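Once you've had a glance at the structure underneath, I'll fire off some questions.
Of the protein chains in this complex, all but one are displayed in their positions.
Just so it is clear, A and B label the chains in written order, and each chain counts residues from 1 on its own.
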Amino acid sequence: MTDDALVARAVDGDVDAYAALAERYYGSCARMARRMLRNDADAEDVVQETFLRAFRAIRRFERGREFRVWLFTILVNQCRTAATSRKRRQLRFSNDETALASAADERPVAVIEETSAVAAAVDSLEPLLREAFVLKYVEGLEYTEMATITGAGISALKMRVKRACDALRPKLEAIYHE
Amino acid sequence: MSDVDSEDLFERAGAALRGPSPGDERARAALVEAIRAESRRPRTAHRGAMSPWWIAVAAAAVAFAAGLGTGRAMDRRSPSPATSVASDSSQRHVEFVFVAPAARNVALVGDFNGWDATATPMRRSDGHATWSVSVPLAAGRHVYAFVVDGNDWVADPQAPLSPEQWFGQRNSVVVVGDRRS
Partner (left out) sequence: MRTPRAIVTSFLILMFASLAGSAQEARLKSALDAETYAKVSKMTDSARAESLPVDPLIGVALEGAQRRAPGSRIAGAVRDYLAALRGARAALGSDAAPAEIVSGAGVLLSGVSSDALHRIRLAGTRRPLTVPLVVLADLIARGVPKDTAARAIEAAARANARDDDYSALRRYVEQDILAGASPAAAAMLRVRGITGGPPLE
């Protein structure tokens, strides 16, 4: 069933339809949150809060809007809020988290290592650059969609992506051309 | 490195970060359970705003957009002498709607009835969740609120908030357009 069909049912109060949307988008929200918060547990909390807020607001969702963009608008704001309140807490490095998770991880070692290295590189970007890079290259969003989600103008977003790419280039070259 | 190579580099990095993570399955299941639990929570009068979309729109359309061309306000001139006083304006009937399934009684209060909770009781309708009343209002800006069960003053969740908080609480605003504007 398409997003539009599920959303239409969810707007009418169909909880199963909303749950299906949540299952469909959980993964992309979770990976965005993990990059922004650099902590799996916090990311899981933020993603759950995002979906619950969206659930409470779904009946006001205006048809014709894109659900995914709307959802990401909520998510990005939740991530920003959570990041602000966590400033004083010590951050764990993503490498440590990947190592902890690897016991239950069935992916090939090479994939785990690549993911871990790329994640560390992206995580080293300052927040707004990281956010722009992930929305563009991980989530594949258009600049117009990114503008809606972040509230920033398109030229500002392009500048952020450029600066992110400039900072990442040497690190990614090192990862992929070893 | 060429621009194309650069772009490939970043696309490849993006793809690397798109893979699923261990723990996602468990978290996804926990999320669905949380959503179902949220759907079972009872709604109070304050959360009446989250009721079906058309009620919210109806309340917004009549309580706020009355006189703004939505066609929802019942346009009936009041025959009372007070109308002839307002020679530069006219009265329009505005319907106020409020969703409060658990309420025993709901009244409309505002600057048009001296904020008297006994003056304008609302009528329950539509499967007992919706309360409504239609009142004649002069053109202009009015403030109002709902009084639930005799002592709980609640702003209209669908309407603009009044900036004034004279007595600790904001009310809601309705603008009634002049027939001739």
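Keep this in mind: a residue touches a chain if its C-beta (ideal position, glycine included) is under 8 Å from a C-beta of that chain, and two chains touch if they have at least 3 such contacts.
Note that this is a predicted model, so its numbers are computed, not measured.
Asker: Just one of A:1, A:41, A:57 or A:174 touches the chain that is missing; which is it?
Answerer: A:57
Asker: Out of A:28, A:48, A:78 or A:116, which touches the unshown chain?
Answerer: A:78
Asker: Hey, which of B:7, B:33, B:149 or B:164 is the one touching the hidden chain?
Answerer: Per the contact definition at the top, the residue touching the missing chain is B:164.
Asker: For review purposes, identify every residue of chain A that touches the missing chain, sorted by number.
Answerer: Interface with the chain not displayed, on the chain A side: 50, 53-54, 56-57, 60, 62, 70, 73-75, 77-78, 80-81, 147-148, 150-153.
Asker: Touching residues of chain B against the unshown chain: what are they?
Answerer: Its contact residues with the unshown chain are 60, 64-65, 68-69, 81-82, 84-85, 87, 109-111, 114-117, 139-141, 143, 153, 160-164, 166-167, 170-171, 173, 175, 177, 181.
One rule holds for everything that comes next: only the chains that are shown with their structure count from here on.
Asker: Give, as an integer number of Å, the spacing between the C-alpha centres of chain B and chain A.
Answerer: 32
Asker: Considering only the defined contacts, which chain B positions touch chain A in the complex?
Answerer: Where chain B meets chain A, its residues are 1, 6, 9-14, 16-24, 27-28, 30-32, 34-36, 38-39, 50-53, 56.
Asker: Considering only the defined contacts, which chain A positions touch chain B in the complex?
Answerer: Listed in rising order, the residues of chain A that touch chain B are 11-13, 15, 18-19, 22-23, 26-27, 30-31, 34-35, 40, 44, 47-48, 51-52, 55-56, 59-60, 101-102, 104-107, 111, 114-115, 118-119, 121-122, 133-134, 136-138, 140, 165, 168-169, 172-173, 176.
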